[in-house]
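Complex shown without one protein chain; remaining protein chains in place.
By letter and in written order, the chains are A and B; residue numbering begins at 1 in each of them.
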Amino acid sequence: MSIPDACPQKQITWREWLTTDTPASRRQARLSVWYHSWLAFRSNLMAMFGLTILLALVLIGLFAPILAPQDPFAQDLAARLSAPGVNGYMFGSDSLGRDILSRLIYGSRITLYIVSLVALMAPVAGLFVGTAAGYLGGWVDVVLMRITDIFLAFPRLVLALAFVSALGAGIENAVLAIVLTAWPPYARIARAETLTIRNADFIHAIKLQGAGTLRVITRHIWPLCISSLVVRVTLDMAGIILVAAGLGFLGLGAQPPSPEWGAMISDGRRFILDHWWVATMPGLAIFIVSLAFNLLGDGLRDVLDPKKSSQ
Amino acid sequence: MATDNTLHKKRRKRSLPLWVKGISNTVFTVAITMVGLLFVTFIIGRVMPIDPVLSIVGESASRATYDAAYQELGLDKPLFLQFFLFLWDIAHGDFGESLLTARPVGQDLIRVFPATLELATVGTIIGVLLGVPLGVIAAVKRGSWIDHVARVVALIGYSMPVFWIGLIGLLIFYGILGWIGGPGRLDIFYVDTIPSVTGMILIDSLLAGDIEIFKNAISHIVLPAGLLAYYSLAYISRMTRSFMLEQLDQEYIITARVKGLPESTVIWRHALGNVKVPLVTVIALSYAGLLEGSVLTETIFAWPGIGSYITTALLSADMNAVLGGTVVVGLVFVCLNIFSDLLYKYFDPRAK
Partner (left out) sequence: MSNLLEVQNLSVKFPTRNGIFEAVRNISFSLGRERLGIVGESGSGKSLTGRAILRLIKKPGILEADHITLEGTNLLQISKKAMRRVRGHKISMIMQDPKFSLNPVMRIGDQISEAYRLHARASKKDARKKTLDMLEKVLIRDPERVFRSYPHEMSGGMGQRIMIAMMLIPDPKILIADEPTSALDVTVQKEVLEIMDDLVRERGMGLIFISHDLNVVSAFCDRVLILYAGRIVETCRADRLHEAKHPYTIGLLNSIPRLEQPVEHLQVLQRDTAWNLEPSVSGVVADGETPS
């Protein structure tokens, strides 16, 4: 490592190295900026709370087979609709006598799967469209932005419903439908960023050095769009979870017997008046996870976008 | 005076084409958006894995009947021609026939839409009446406990699945406490007892002078509308707060204070007067959001609106109904956008 080289004479701590006012290298400067952002983020209790919950969610998803007390698919009709605590079911059992806690634990995998797929695909699609529109300008811009506006004009859930009905029910199709409805705002953001960067002096300098359009976009414009996209993605995640759960609830997402949380609520709906826990538990899980994303998104926005944080 | 007048005329003449240009620009944009919206819907309809011919003629039809129906539907024509036929039909209010209700989809939509409108409107009214003051107070008392409460209220609103909290609400307020009417718009023995004028029961019952039905309708609408109101409150209060913070930093606020105006006048007349302008757009957006949110809410509360209509149609593969519903909701969205633009111009003297 180059840490000792940076300051060989004195023994300095990592902390001092990271918080120095006079960084010796580009990497140190960059790491220092990250460290300061992290310090600002860490002091935001709510955001840290959100981050902790999400880390816990990832761990639960990873170690589901170890953590789950029972097989999430194992039915026990004799012990169906047991109340929480009865028959050894901590969160109760559902209409087929399956352990709700185990199903929730396995369900976290589905949630994570949907969230990460959407978080990867929608912003990337938006980034492509937005930077192309912003950088190329002219009729490309007009056409792409018109298309974006058309998609924005649709109510998201209704469009997703229509897509799923066209593509057929299932998790992958639900993800695809959500992506198809989620990309336009990212395209808008990426375009706005590109427009501000496009005429910057350093872009002109790079072009004079002979960089082609593709290189300018991929190497110099994309990296600068990332941070505003990341904030937006985090803030959108909660909404995405809610739409995905909504699709599951309507029977258009994950299919039975998969332990998707939205579908579990739909399952418990019939018994809501007599067996409240069947629908309540998965609903709480959805609520907690989307709350965590909202808290994290708020915190990230404060750190990465100080101008808006005061509002 | 005379010179003044001619000058005025000249200027007006010169600015007229610009004004016309502005309007025609808007019309063009809206037209493109609407056609695009219909095109997307059309494409969705075409890739649907349901054979529209089979669903008309039935599984056991002969090859000849099938082909006849195939041609009748215009499926043998090129895609773009089909699209124009589709546009033509929709322009005439013809969305085809619903499989489920065996009635024209257009008629069905006219029947169910008022229920959704009633729900979303009541929700938005409550949301604005509570959300705007909450946002203003949160901004003025920034960092105080009320600001934190407003923030938590909004965060919970952003994080709660509406279909779940609706169920829990039904469980508590209907199942356990019995304070409200259950699912549906009215108790079963009141249904269809008053003439439908607007399709909105709250208004129709008042028109019919039937207070009992009005009360019953209130007891049914209060929970779903209250839930939708909460969502709109969460959004509106956050946006109001951020607009207010922006305005409270402006110089004219200091001017108002220098004049010796009481703080209430400074906030509610001067700052909120300026916030009103961007807030119009936010309220229109939130209203559109509630129309959308009604899809899931209506399912929970068995509310016979456009949301229930679309979801029921979806589950029974009733393609015409799904597409018709989607188009109508999309068109309402576009109209709301235009409406909010117009209101913006009305409220902001600078936009004229």
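Annotations for the structure displayed:
One rule holds in what follows: contacts are C-beta pairs under 8 Å (C-beta built on N, C-alpha and C of every residue); 3 or more make two chains touch, one makes a residue touch a chain.
In this text, all values refer to a predicted model and were calculated from it rather than measured experimentally.
Considering the whole complex, the hidden chain is in touch with B. Interface note: of B:Val222, B:Val277 or B:Val295, the residue touching the hidden chain in the full complex is B:Val277. Remark: the omitted chain is touched by one listed residue; of B:Phe28, B:Trp88 or B:Tyr252 this is B:Tyr252. In the full complex, the hidden chain is touched by subunit B at residues 250-252, 254-262, 270, 273-274, 276-277, 347-350.
In the analysis below, only the chains that are shown with their structure count from here on.
The touching residues of subunit A, counted against subunit B in their complex, run 146-147, 149-151, 153-159, 161-163, 165-168, 238-239, 242, 245-246, 249-252, 262, 265, 268-269, 272-273, 276, 279-280, 282-283, 286-287, 290-291, 293-295, 298, 310-311.
Subunit B contributes residues 29, 32-33, 36-37, 39-41, 44-45, 47-49, 155-156, 158-165, 167-168, 170-171, 175, 241-242, 245-246, 288-289, 291-293, 295-296, 299-300, 310-311, 314-315, 317, 319, 322-323, 325-326, 329-330, 333-334, 337 to its touches with subunit A in the complex.
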